[in-house]
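With one protein chain held back, the other chains of the complex are shown just where they sit.
Read from first to last, the chains carry the letters A and B; within each, the first residue is number 1.
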Amino acid sequence: MKTYTGTLNVNGESRMVTVRSADTLLYTLRRMLGLTGSKPGCLNGDCGACTVNVDGWPMKSCLMLAVEAVGKKVTTIEGLADTPIQKAFVEHFAFQCGYCTPGFIMNCHSLIEQHPDADDHTIKEWLESNICRCTSYFEIEQAVKSVLKKT
Amino acid sequence: MLSFDFDYFRPETLNEAIDLFQFLDQQGKQPMFFSGGTELITLGRINLAYTEAVIDIKDIAECKIMQVSGDQVLLGSTLSLTKIEEANLFPLLTKTASEVADHTARGKITLGGNICARIFYREAVLPFLLADSQVLLIGPNGKKIVPINEIFQGQLGLEKGEFLVQVATENRFIRAPFFSVKRRQQWDTGYPLITIVALKVNQQIRVGISGLCPFPFRSKEVEGALNNIGQSAEARVAGAIAVLPQPILDDVEGSAEYRLFVLRNLFFDLLAALDRVQV
Partner (left out) sequence: MEVIGKSVIRKEAVDKVTGRANFTHDFHTLPMLSGKMVISPYGHAKIVSIDTMEAWQVPGVRTILAGDRFPLTGEAIRDRPPLAVDKVRYHGEPVALVVADTPVQAKKAADLIKVKYELLQVVNSPTQAFQKGAPLVHERLGEYKKEEDSLPVPGTNIATHIKIRKGNMEKGWADSVAVVEASLSFAPSDHVAMETRCATAEIMPDGNIIIMTSSQAPFMVKRLLSDYFGIDLGKIIVHTPLVGGAYGGKAPVQLEVLAYLASKAVGGKPVKIFNTREEDIITSPCHIGLDATVKLGVNRDGKIQAAEIRYLWDGGAYSDKAIDVTRSGAVDCTGPYNIENVSCDSYCMYTNHPYASPFRGFSHAELSFAIERTMDLLAQKINMDPLVLRYINAIMPGNTTPTRVLLNKSNVGNLRKCIEKVRELIHWDEGSVKEVSDRLIRVKGVSCSWKTSTIDIDAPSGVILTFNRDGTINLMSGVVEIGTGTKTILAQILAERLKMDVDNIHVKMEVDTQTTPEHWKTVASRGTFMAGRAVLKAAEDVLDQLKEVASCVLRAPKEDLEVAGSRVFLRDDPSIGLHFKDIGHGYKYPNGNSIGGQIIGRGSYILRHLTHLNPETGAGKPGPEWTVAAYGVEIEFDRRDYTYRLVKACTVVDIGKVMNEKAALGQVMGAMSMGLAFAGRETFYFDELGRVLNPQLRTYRPLRYGENPEYLVGFVETPQLDGPYGARGVGEHGLMGMPGALGNALSIAAGVSLNNLPLIPELIWKAKEAAK
């Protein structure tokens, strides 16, 4: 059907939505649910600013239809609170303008969950999915490694 | 953002998917099979793709299969590339797939989606071409199992209403020594300038290439030249370059001449890596 009415599980809550089948998860999160932490950077799956976590894995929410997320657990940046990676980003100055930050953190968070013992190769493989235009990536590396070491 | 609307269907069986396609096609809905869907979303937003009906096949059990069965590895078409990499049942595929797009995107891009992609690199097909894999297709006339080298000529020769269900690869190819390199215009990001994949089977080198021509290919002629053991490496490489398919790409990623320069060196690297390997 051209529209879908039903529930999405976002940040642990069941949220009733009516969306077009053609609406992306990103658009739905931002426009229907007011979760504007996920950012549109390219709407083309290239930049990672819209990254959320779906069933434990990072997902570019501009590359997923909202209807595809039915039955899955979606976590956005708003669903994280006081996590070690958020604190590490603050302490290590791992952002400047902050626009790519939610996507980067969601990707880092997923990495820490999936591969708590990730080595340099794995960290690079995962984190090259996001573009940060302001920083040197040095601070982001420091931040993610400080958390990986602890776990 | 897609400005066109479509009906979204999520069949649970192969037959349901096939029937739906025929039904929707008769209604003029230009139906489209969908697994990762990244091309519909990214090409659709710039008006290069259109459909009025999406048939999402990723809930179909046969399409999600990932198992070692007897002397074969079976991989379903809707497995994401990330999933395939994490399981690592086919190391050459793992290595080759891990260079496609980026890690997060590969969590959405599926095996079938990459092999059947409109963006012509389709690098995930290369390992299967080298491993003489078999593909399971389903369509209005039922299932068929076909050697991939028969049905993949630059692109998978699907008939209307058909889609890729599984790819089966024999273990002996999976364990064979391999070589897989993706060279880009610059550093580690972007489409391939050249992706070259090789496998050594029965003392013979098999080669697949993407990014050189507007289609990925495995060429018996190129393999013949490279396997000309009696000759010098220079002669073998020159022989291979002389029998490449045409046209050679000439675009913003690189000129045709430069691509040939890169390919030449990659051929030498390939020979250096696989020549001395005894199988």
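FYI, a residue touches a chain if its C-beta (ideal position, glycine included) is under 8 Å from a C-beta of that chain, and two chains touch if they have at least 3 such contacts.
The shown structure was predicted, so the numbers you read here are calculated from the model rather than taken from an experiment.
A.B. asks: Among A:35, A:65, A:118 or A:148, single out the residue that touches the unshown chain.
C.D. replies: Checking each option in A:35, A:65, A:118 or A:148, the one touching the absent chain turns out to be A:35.
A.B. asks: Touching the left-out chain: which of B:47, B:67, B:153 or B:203?
C.D. replies: B:47
A.B. asks: Could you tell which one of A:54, A:127 or A:148 touches the chain left off the display?
C.D. replies: A:127
A.B. asks: Over the whole complex, note the residues of chain A touching the chain we left out.
C.D. replies: 20, 30-31, 35-44, 46-47, 49, 76-78, 80-81, 86-87, 89-93, 95-102, 105, 124, 127-128, 130-141
A.B. asks: For the chain that got dropped from the picture, name the residues of chain B it touches.
C.D. replies: 1-4, 46-47, 183, 185-191, 252, 254-255, 258, 261-262, 265
Quick note on the criterion: only the chains that are shown with their structure count from here on.
A.B. asks: What part of chain B is in contact with chain A in the complex they form?
C.D. replies: On the chain B side, the touching residues are 1-2, 4-8, 36-38, 41-42, 44-45, 54, 56, 82, 98, 101-105, 107-108, 188-189.
A.B. asks: Residue numbers of chain A touching chain B in their complex, please.
C.D. replies: It is residues 1-2, 4, 20-24, 27, 43-45, 48, 51, 57-60, 62-65, 67-68, 107, 125-126, 128-130 of chain A that touch chain B.
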